[in-house]
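Apart from one protein chain that is not included, each protein chain of the complex appears where it belongs.
Chains: A and B, in written order; residue numbering restarts at 1 for each.
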Amino acid sequence: MPYKLSISSWKAFPFLILLVFIAPVLIVLSSLFGDYSENWSHLYNYVLFDYVSNSILLILGVIFLVLIIGLSTSWLVTNYSFYGKEFLEWALILPLSIPPYILAYTFTGLFDTTGTANNLSREILNLGQDFVLFPNVRNIYGAILVFSFTLYPYVYLVSRTAFMNQSRSMLEAGRVLGLSQFQTFYKLSLPIIRPAIIGGLMLVIMETLSDFGAVDHFAIQTFTTGIFRTWYGLYDLNTAMQLASLLLIFVGVFYLLERYSRSETEYTSTSSTFRPTKEIELKGLKSSLAFFVCFFPIFIGFLLPVSELAVWAFSSNLGFFNEKFYTTTFNTIYLALFSALLCATLALLINYSIRFTKSRFSNLLSSLLSIGYAVPGLILAVGIVQLLAWLDNKVLLGLEIVLTGSIIGLIFAYLIKSYALANSTFESGFKRISPSLDDSARILNSSGWSMLLRVHFPLLKTSFLTSLLLVTSEVVKELPATLILRPFNFDTLAVSTYLYAAEERMFLAAAPAIAIVAIGLIPIIILTRMIKSSRPTTNKDGYDS
Amino acid sequence: MGKIFLMKLLYKIPLFSFLFIIAFETLYASEVNIYTSRHYDSDESLYAEFTKETGIKVNVISGKGSALLERLKAEGKNSPADIFFTVDAGNLWKVQKEGLFSRINSKNITSIVPKNLRGPNDEWVATAKRARVIFYNPKKVSESEIKNLSYEDLAKPEWKGRIAIRSSSNMYNQSLVASLISNLGEKVTEEWAKNFVANFARKPQGNDRSQIIAVANDEADIAIANSYYLGIMLSRSKGDEQLEAAKKVKMHFPNQQNRGSHINISGAGILKNSPNKDNAVSFLEFLLSERVQNYMVNISFEYPVLKDVLPNPIMAAFGTDFKVDEVSVASYGELNPQAVKLMDRSGWQ
Partner (left out) sequence: MILEINNLQHSYDGTTQSIKNVNFKVRSGEFISILGHSGCGKSTLLRLIAGLEEQTEGTIKINGEIISDDKFQTPTEKRGLGLVVQEKALFPHLSVLKNTSFGIKNNAAGRSKAMDLLDLFEVSHLSSKYPNEISGGEQQRVALARALAPEPRILLLDEPFNALDEDLKNNLHNETKKIIEEKNLTVLMVSHDKNEAIFFSDRQIIMENGRIIEEID
């Protein structure tokens, strides 16, 4: 291929992909410029306020809890050594393998009036049928708990990294000046790591606002359930899209905050006099207290739900291990792996083309392409349905191909949603490859495809594998988009779990739920390895080894 | 440089697999594609039976009624759907309103199903009936209280804190309210709804079965749910716990002294753009055959459409000749948006 054409096609490639990715979102937003039906006055008078107030209440509650859990645990784990700390340090991220809707199902199974917890307590304490020890969780407080205990790991991870990068000299200076440990934390550490924490919080909020399964199960009126209800109850897709646009704008604010905080962190990163903190040893009561504080979130967010699921699964005499379960699992894994492969390849090609063409828009491009993770899956699905329908009816007319209802729409949604994950993996992978390698390769007559395949790809195998695993896990957990876009005879594990739980058939929901958690554990294990090796080791002199 | 060519080929492979998948989706001979919002496991055996009898492969996609409708609309002329199979007449009405059904011409079908259980222009037919009834705890609800009890009575203050019913987002409740609007008018129904909601024992949660279990557990005194659940629970197919719960409740048909109990249907219609019309007609006839009607009443505990078929003994024990609200089920869908807004206004979550 002539050189100029080849370079142009490399340059154009990311922009083309960007157009394709953004199309569904634009379609949804375009509804804002259309007609507004009379349903809006009904929405406005009766439910819109609830959607907004519930969403705000959720966010505030979750922020509060997540900060407490995430900050306290990461602070303890970074600066102190105590009983069980080596285990707790990585175990604290285990709840990430439990999607919020699964925790919601186990919560109701436990804490409903006739749930396991109440039954047990009645038995143990020998109380009458009327007595209910645990409060009802099917309300906004229950939802706040659910989101907090599955999503706190984002804040934990981010603040842990930030704490670890703190300069010991600075903290010691604080102690010398008479600040107590708590004051050191509050006045010195906190302000510096604030941008990083904000980034983690924004991720938590975006996931909270995107959720459908948990809030639906708890019957809470939020934007996502409202969108479903307007679409299906008032059968007004247009108004539903307008509601979705509102949610998008809401989410967009948090998304921008997150990008902003990310850029801030780059400026406030460590000085050259960095020395890692030395751990203070805790003994006796303090050690037990530290253990408890760190163990509690793991218990609520992981151990408890997993045990409940296991109990359910075995209560039904393993009868759920039937053909349907195997088919569903196979479908899910096949779909996830295929999407992950596409996504990783895409991320590799785009990051490479940005590097190869020395694109000036590289940061902007990457940001825009990564926007998908902030867009709730439900909204993506709505946009994609419209996009595919338009393609089918206007472009592909006459051909035997039907896109709507095929697996294409679903894979498309997964690509958009998971691109950010694959992208950041490759971004850091590429950063580790010195540009002088590129220079040398080019001088030696290797560029374009040749350089990608002979030089970069062999060096990015870990990134490729990591993004494969991360994307697979994301896809397996996804619910709302899958519900809407899936084709004939095709249920995923998430859909199966949802459908059974919606009918309160928890025993049957347990098998697919456990499968989801198991698959979700794989990237967690990778993450924990990274956590274990991320502590800078110090030799006798206290310097980095 | 041969390497470059090979690499360009590899790059095209994801593209090939896309096309392969699309091609794979295109239909091959003798099948029928069913869009269903029914979520009963028993349907699987129904489809298997149909395939065994006719050799026609059954492809199923299940989802919420309105999700399926949106899909049908989006697919347009290219839609591969043959049959829309659902519970609740409201769902059928929605699809009918969009003009997506084609008229059922088969005499075999239209002569069996009574007029009030068909679409206005035979766009769809009922394949089974169910009643939305009152389940009560005989220890907490006296004979005099339950005698002649109607839906309207449930707004009265003596029922405060005693009623369990599922969320207003559920189609069955929306249709119930729609039928009340049709019979009593919107104003009366709204007044009723406000007081009815005030009598709830707890915030609406769970499905119909949960309401019945709530009564069995003394969380409420009465529950409103579909009739077939009692059959399912008493048949022990869902385990001992549900059987025990079912034994603690009794079923009452409301409004027997005036217009009759609210019923709803399972039903199906053939879609306009159906690529396998003949197979679709075969499937409908299959659903209305005596054998299958018998099967359905004994597996899903619904009431049959076919006059000669008797309901399952468990259900029959509670009465077969209950009075039925004769209002056309087609009206449920038409009044659905009003019903939903009314429920919103009355605070029914």
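The criterion applied here is as follows: a contact is a pair of C-beta atoms (placed from the backbone, for glycine too) under 8 Å apart; a residue touches a chain by one contact, two chains touch by 3 or more.
The model shown is predicted, which means the values in this text are computed figures rather than measured ones.
Remark: the absent chain touches shown chains A in the intact complex. Only one of A:133, A:177, A:395 or A:444 touches the chain withheld from this view, namely A:444. Only one residue from A:43, A:117, A:369 or A:455 touches the chain missing from this view: A:455. Although one chain is not displayed, its contacts with chain A can still be listed: residues 3, 7, 434, 436-437, 439-447, 454-455, 458-459.
To be clear about the criterion, only the chains that are shown with their structure count from here on.
If you average the CA atoms of chain A and of chain B, the two centres end up 35 Å from each other. Contact residues of chain B toward chain A in the complex are 3-4, 7-8, 14, 17-18, 21-22, 25-26, 33, 39, 59-67, 69-71, 73-80, 94, 167, 169, 174, 202-207, 209-210, 213-214, 217-219, 336-337, 340-341, 344-345, 349.
Contacts from chain A toward chain B in the complex involve residues 39, 42, 46-47, 113-114, 129-130, 136, 138-139, 218-219, 221, 225, 229, 231-235, 237, 338, 341-342, 345, 385-386, 388-389, 392-393, 400-408, 449-450, 453-454, 483-484, 486-490, 499, 502-504.
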